[in-house]
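Removed from the display is one protein chain of the complex; every other protein chain stays in position.
The first chain written gets the first letter, and so on, giving A, B and C; residue counts start at 1 in each chain.
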């Protein structure tokens, strides 16, 4: 699968070289610590040049992550990391783009942007940190919260069915879809690495417990219901990937591992073709364009 | 499937009784004329009382439809028909809610609302009028436009893969998902009727040609690629429904007919339970609540 | 030093029980018949970080958090460091020691009391009881009413079982004993009044929720955001009891959309948010105005711009509240001074929305959101409730008919013959799209003239002081309470000063502003923002050219700041 990886400028660095001076602000026991560790490892294993890495997030506990990663970075608005990242990527296809954020950020307020990141195949890696709750605002239900969750604004229990991010992203046409647990740092690192190496839109859902506000989905219960994909799972078959998720739903399971991978042109590649077709180049004489408006 | 239909107040009316004085403003040959005809017929067949019908739309050519339907109605903002309708429905579960709008309205600017209408199972009928183009703004690509479409802002052809609304809605957990063609008024009427009788969120995608701005998806080509679902298609199996859509994609086909139907509690029903659980009623003494704040 | 007006600050690491200690003190004071006004700052982090809870208690009514504390209780070294500069002579200072994480260097004249909170709690078997030791000591030292405190502690911990309850009460008692053993050198004492009034204690956010319930709220939709979320929490707990509906929307656009839907359906509906959420509602507010669909939108302001300072206090959303939609777009904007307003003006917000069929914005702020205050028991029947003008069912229904008062009757779905369209397009009297110039001018005039009534009907403008004054202070929101006290102090000193406290910010009660200005030598507008936002509107809409006094450090003004500003201006 190693196609041209112009988006990955490489250097030799160690895990610690990706750490900033800022101390992670998460609660003790928060799964986000694990995601960060996995991310450091993935970056070091690939050897991503931090000068060519842009780490972008929205708002939420999880969205604080870029402060802890040595890179260029943007801490944007709630739900808007995806389109901001799209702008960075299309303007500068030479950069490695890493987006991360929470379940509310990505699938509630930001939910309208997700289909388009995926179907347009924007060349970036999106790491969802799904704690099935709103952490930063202190414990309201999120679209991935289990229905029965009694929370801040649901004192009598919730009334809505949760959604499943990986099924969504498969439907949206993400060209790389995987799922892992924050407690499994090794798998997390491995999948983030593969996602970043993938040319196209890669989505990695990490179930990341929030011990402070979500007591029904703790690290243990995540682990208990997780189920590795079968060895013979065909990652190139979208129908099989959806089927695997549907079956897991039926059995109350959380499928982990690589669900789907597809090689297809990214939006920046297609746009580059279009420029070529138009005979475009930065030096193109503006007067030729202006001349078209002479009467 | 005839569960309690408190949301359908019935009267005896004819098709013409659902027409208003306003003359449909669409171009000659526009598929939206067919959708409207189908809708009139469905309303008359059910015998929906127009005084208890609320027809809600966003902005677009298709979103002009409510002006032509005798009912209470709201012509809201681009992309916002869904959440506005949610407010109407939850506030007044005794009303029949009919939403309609375009592909851009529903799956571009309004795309972030669709998952939540479906997974929350808001009791309404959503009729998508998919012409695969932005009609009202004169012919830009929409998220359902075929990639090659040369349009207003894509003079060199498009660069993005289209999305498929019915697959989205299946993934989102819509409890009734169907697809039809505007030129097939009979099927359109039948599916809208079934959708309105369904208790829960029903979604009917109607492929509705725009001869003015979309020349690659005309009535003929829609018809040519449409394919009725197999007789033995199991409408209660979500995996089978997704499979059917995936297979149609593979074969370049548009599946028409009822894809999926599921009976499950609607949000208003669950909320009514919650009120019951809290011992709630409009006459509940406010002072009992205030007393809780005495020091 | 007025012993009848005491300010106690408890400070330490979030999670150490700072907030509950403050709450216990506050509740006990209120139960004993004192007035309370609390002030809190939360850590930006979810767990840990500096937290502070300050209780001001007095036998007389209170309008603000005060200048600074009289008593500091520091749970840790950070709390001591951050507050050290405020330890003036006469201040009482209770701290965790020996055995705490710091050794204070007590300034001259400060009355220090070392209470081994951590050590004692550990000895008693649970570090969690640290705050109970502190509470006991505070209760003993400053006469914080013991009996109410014990009752409140009991009420809180009974559900957790007798062991937990006992250990907390024991820690409390132990704290009292430790304090009793120390020589009392200061003279701070809580004195409860003989007579108890019938009050409730509510935070600004809870009070808005309550106001909405009193107004007859049917439908609430919101998306969580600091510092507004507690409104949803309050409503979520109590609205179902009244048979109403609460939904958490996918974003703020959807929440206001849902509110408009419910309102069209004939129900009283509202949402609550903060600046970033309001910034997403501009288009939908325009829809409310254009389609004449009532809605109430609460904006609990926080530090901006952008994500800004989410947990900090600021009054900086006025520009957007008034001007935040495209086109010429009207709305009514109210602002609240304190908890009592949070109840009364929320009711008023609904009344105005229903009467004028337009968006009504209610501005609160981060400091008030979490400030708990005593207010007289709010008797629901005392609040007048206004219903929307309903169609009488006669003749052909015209949703947007131009009437004498420019208000058109509404018909809710299900009303026979009342079928109509609510639309954001320019339309004629029956709602049909109409883009002719004459129609647009007529309908814009209708929608704006309709609002002319607002200032007449509802101009809760309060002038503080009579006759002429050398200087007039205009303030809005929770700043009003600070100005009240500043003015009282200045008057006591013989300074000639008046106050003007508008609660209706838009449309502006221009005549009343100008009448006030006419009696003042100079006018100054005090507000917590950078640009002087109310001052801008005063300059634009009235004949006054006030000076602007602004701060934007994330905290409210203090009465002392007002006093010194006025003196400076009159020098």
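Just so we're on the same page, contacts are C-beta pairs under 8 Å (C-beta built on N, C-alpha and C of every residue); 3 or more make two chains touch, one makes a residue touch a chain.
Worth saying up front: this structure is predicted, and the values here are computed from it rather than measured.
A.B. asks: Just name the one of C:66, C:324 or C:517 that touches the chain not displayed here.
C.D. replies: C:324
A.B. asks: Which one, A:8, A:30 or A:74, makes contact with the chain that was left out?
C.D. replies: A:74
A.B. asks: If I consider the whole complex, including the chain that's not displayed, which of A:85, A:149 or A:240 touches that chain?
C.D. replies: A:85
A.B. asks: Of the residues in chain C, which ones touch the absent chain?
C.D. replies: Its contact residues with the unshown chain are 44, 253, 274-276, 278-280, 282-283, 286-287, 289-291, 301, 303-312, 314, 316-317, 319-320, 322-329, 423-426, 433, 435-438, 440-441, 444-445, 448, 529-531, 533, 536-537, 539-541, 551-555.
A.B. asks: Which parts of chain A face the unshown chain closely enough to count as touching?
C.D. replies: These residues touch the chain not displayed: 22, 50-54, 56, 66-67, 70-77, 80, 82-92, 94-95, 112-113, 115-116, 267, 271, 274-275, 277-282, 284, 286-290, 293-295.
A.B. asks: Extract the touching residues of chain B with respect to the undisplayed chain.
C.D. replies: On the side of chain B, residues 25-28, 59, 61, 75, 77-79, 108-109, 111, 134-138, 140-141, 143, 152-156, 212 touch the unshown chain.
Quick note on the criterion: only the chains that are shown with their structure count from here on.
A.B. asks: Based only on mean CA positions, could you tell me how far chain A sits from chain B in angstrom?
C.D. replies: 30
A.B. asks: Between chain B and chain C, what distance separates the C-alpha centroids? Give it in angstrom.
C.D. replies: The separation of the two C-alpha centroids amounts to 42 Å.
A.B. asks: Mind pulling the residue numbers of chain B that touch at least two other chains?
C.D. replies: 112-113, 115-116, 267, 271, 274, 277-278
A.B. asks: Indicate the residues of chain C shared as contacts by at least two other chains.
C.D. replies: 240, 250-251, in rising order.
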